[in-house]
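All protein chains but one are shown at their positions in the complex.
Note that the chains take the letters A, B and C in the order they are written out, and that residue 1 is the start of every chain.
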Amino acid sequence: MVNTYEETEVAVEKRFVPKPLDINADIAWAKINKDILRSLERPRPIFWVIFIASFALFLVGVSCEVYQYQTGLGVANLNNPQVWGLYIATFIWWIGMGHSGTLLSALLHIMHADWRKPIYRYSEAMTTFTLLTAALFVLVHLGRIWQFYYVVAYPNERWTWPNFQSPLVWDATAIGTYLTSSLLFLYIGMIPDLAICRDNAIGIRKKLYTFMSLGWMGTDRQWANFRVTYLTLACFLMPLAVSVHSIVSTDFAASQQPGYHITSFPPYFVAGAIYSGLAVIITLFIVLRYTFRFEEYMTMPILEKLAKLTFAAGMVWTYLNLIEYATTWYGNDMYAKQALIYRATGPFAPEWWMMNFLGSVLPFALTFKRVRASIPVMLFMSIFINFGMWLERWMIISPTLAHGIYPWTWDDDQWPSFVQWGIVAGSFGWFNMLFMLYCKIFPSVSMYEVKEMLHERRFFKSTNVATARDPAINPDLAVEGGLAS
Amino acid sequence: MSKSHMLALFSDFDQASEAIRDLKSSNFEGFKLDDVTLKSPIEHPEIEELLGKRPVYVRIFTFFGALFVPLLGFLFVASSQATFLLQPKGGKPVIPLPPNFVLTYEFFILGGVYMTVLGFFISAKLPMKRNKLYNARVSEDQIGILIKAEDAIMPAIKDLFTRHNPLEIMGGDN
Amino acid sequence: MIHRLLATLCFAFLFGTAAGAEPFVQGGPIGSQTPDGYNALGPVVKQPIEFPHYRHARDMGINCMYCHTGARRGYVSVIPRIDKCIGCHQNIESVRNKPRIKKLFEYWDKKQPIPWKKVNDLPDYVRFNHERHIQRFYFRQNRPVREVCGYCHGDVANMTVDRRVKALSMGWCISCHQKDHKESDTNMKTSHGPGECWQCHK
Partner (left out) sequence: MSITNLLNNWSFYRQKRPYQGQYDLNRQYSEYKWAMALDLDICTGCNACTTACYAENNLPVVGKKRFNQGHVMHWIRIERYWDENMGEFPEQGASFLPMMCQQCEEAPCETVCPVGATSHTNDGLNSQNYHRCVGSRYCSVNCPYKVRYFNFWNYPSTAWPAPLPDQLNPDVTVRTKGIMEKCTFCVQRLNEAKSRARTEYRLVRDGEVVPACVQACPTSAITFGNIVDPKSKVAMMWKNQQVDLYKDMQEKDNSVRGYRILEDLRPFPSVMYLERVRDMEA
């Protein structure tokens, strides 16, 4: 009979793929502090490689933007029907990525899924920085960037207001709400950890952490308030995240352009957002795990759960994608049907089919345990999925604009110029730079929640493990136990 | 009668809760349960069984924020649409309801989140000055019990703590 | 304490913005001026000849539109040509030797226009239609000309060199356009100014 924890582990390890070790329940709390605070000091050298490369990319983007600012949007090789191009496509992509951080953090917090605890902090930071990056694209694509404040609603001496009927203004409101709310969510969740940093830091960092931790002392009153606040914020952020990408989708769904004017866009966008966001969480998971030596915290079972979640989101996205095609195909809207055929057979066909392959077929590889267990494969998978999702956004924007209602304005031979590509590349640099800086300055793994997780698991083990591991109740264990004995 | 503070550090939560239970049953004079504060590296909701429920006012802020901010937001949007001269737009009234409801929804979230955070700061009294009886070990792996009591009974409490094998006792000397 | 103040401020800001969604309007009492030549009223403009408006409009009681002839029939009110000045001043011997008049005749003798500078200058994308305002308030409502012109140009009759006294900002224009005005002195019907972009913006 197998009914102790250790023996079960032995049994499982004999299987086809060795079961990876989860967070060790006996890890000392002081060691957690030490490990994670170490990440603020001396990461692996690759950190500097990534940081400098990102900064260089960022400079490329800045110089392209300066050139475009000086010369006009013509240098981006946008033209009259093709007015949006890569800027808006990449904008949706970045803003979509942010949603998974909120999902992982807020939804799983509400549902008491404790495996989120080691990875939610950096996902939230990812959300914040992707939103910042996305907001940049809104500015970059404006013809008169220097007048962007016209979109902001404030009493002014011109007696003018933004047009609240415009989906772009809903966008601005939604993104503003989302950015500030997720920043607050990130910050509030970070306060206990900032207190830890404060207790251990010296010099200017001590001042920063002392200021930011607001005098947190971990008293029971503070913790009680903290719990309620954090849960309430999570409850607000879930519907917010859904609403933000729905509103972004109304930029398209509320317009008359065939190929944009599709009722199923809001859920489709949300699903795509969560999908690409989960993929990028996997990418960052792998990068952080190596760069900051988080192997003990970002363990393989968590990666596996992430991979499963990604697969699920990918299937939801695939379904909604197919539904979009089906309704367009069977609908009576001649223009939309033409636009769909154009996308599949026109000059954008290679990108379009690649998007469908990377987004819908490739994730089936995630059903294999061997794929999920391999870090290099997962890294490439996540990057390819994200590339597919970026193509999806581009395929929404460009072919549709090239093939509008009015045949005289059809325009096939638009290809983004180096300025567009440079700014898109610069956005990666900007995001990576901010994200890496964040991980260097603030604890990217939540120390107190990992402790909580261990505390709960220890508690669980001491009380319930006997029944949970009882082969009479859990048939899987019975089989494996039989193999072992 | 002057009061002073004392902080006792314990290596784990069970020890600390035993000490509090002891403290509770020993009925010192001039000492209230409200004056006991537990300082811990993680949250221990089960402490409420011993110390009693401590009031949390955050939800009141959330409620009012989520109720009034969207109302004001709707009024804000509608009244500014009405003051923005007479700008009829493509077959829509000057104040169209669906977009305004979208914006009201965003104001609802905004109000809820902001007022919750504000409520948290007010209710948890943040930002606050750390008092001297704070030990950095509390943020690491130890549990601290901070009590405020009259000087007369301080030695007795110290004795009580000593019985529970504390790692360290700070304050309470004067 | 500070927390309560913060909460009050938040509420006050939100409510204040919602309730008083009316923007501020610039403008101030006539004649105030700061040492750097700028104030709420606009810059002091140095003209080639310090034209004494008070002499003509107040002391002589000349109608504004006697010189600014364009005001009643077109967009631009027109700064008068030099022959308009000379037309009167060649017959006024009493002031012939005043320094400003001498300057005027110097320009006349050289056959040069006087390089007046614009005081009430609007941006290039705005066209203010003087005709509509004069027709309505002066000819139909029969208001005094100093009131009609002075609403925007201030009390020019008490100035020497003209100065901008009102903000001439869009909000200031609209604040008046949204008020109801009588259509004429006999008709009790009221209406407000147009609110379309293309009325003023070209």
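Basically, a residue touches a chain if its C-beta (ideal position, glycine included) is under 8 Å from a C-beta of that chain, and two chains touch if they have at least 3 such contacts.
Since we're looking at a predicted model, the values are computed, not measured.
In the whole complex the chain that is left out makes contact with A, B, C. Contact with the undisplayed chain is limited, among B:Ser17, B:Gln81 or B:Thr104, to B:Gln81.
Looking at A:Trp161, A:Tyr268, A:Trp352 or A:Trp394, the residue that reaches the missing chain in the full complex is A:Trp161. Between the chain not shown and the residues A:Trp84, A:Trp353 or A:Phe387, the one that touches is A:Trp84. Only one of A:Thr180, A:Asn200 or A:Gln257 touches the absent chain when the whole complex is considered: A:Gln257. If you put the missing chain back, the residues of subunit C touching it would be 18-22, 73, 75, 123-125, 127, 129, 131-132, 135, 194, 196-199, 201-202. Interface residues of subunit A facing the missing partner chain: 71-74, 77-84, 141-145, 147-148, 150-151, 160-163, 165-169, 172, 251, 254-257, 260, 401, 404-406, 408-409, 411, 414. Within the entire complex, the positions of subunit B that touch the omitted partner chain are 75, 78-84, 87-95.
The rule we apply is simple: only the chains that are shown with their structure count from here on.
This structure's chain pair with the greatest number of C-beta contacts is A-B. Between subunit A and subunit C the centroid-to-centroid distance comes to 57 Å (mean Cα coordinates, whole Å).
Residue positions 159-160 of subunit A are each in touch with at least two other chains. Those residues of subunit B in touch with two or more other chains are numbered 76, 80, 83, 85, 87, 114, 121.
The touching residues of subunit C, counted against subunit A in their complex, run 17, 20-26, 167, 169-172, 174-175. Across the complex, subunit B is touched by residues 28-30, 33, 153, 159-161, 163-166, 169-170, 173-174, 177, 180-181, 184-185, 188, 191-192, 195-196, 199-200, 214-229, 232-233, 236-237, 239-240, 243, 247, 250, 448-449, 451-452, 455 of subunit A.
Of all residues in subunit B, only 37-45, 47-48, 51, 54, 56, 58-59, 62, 76-77, 80-81, 83-85, 87, 89, 92, 96, 99-100, 102-103, 105-106, 109-110, 112-114, 116-117, 119-121, 123-131, 134, 136, 138-141, 146 touch subunit A in the complex they form.
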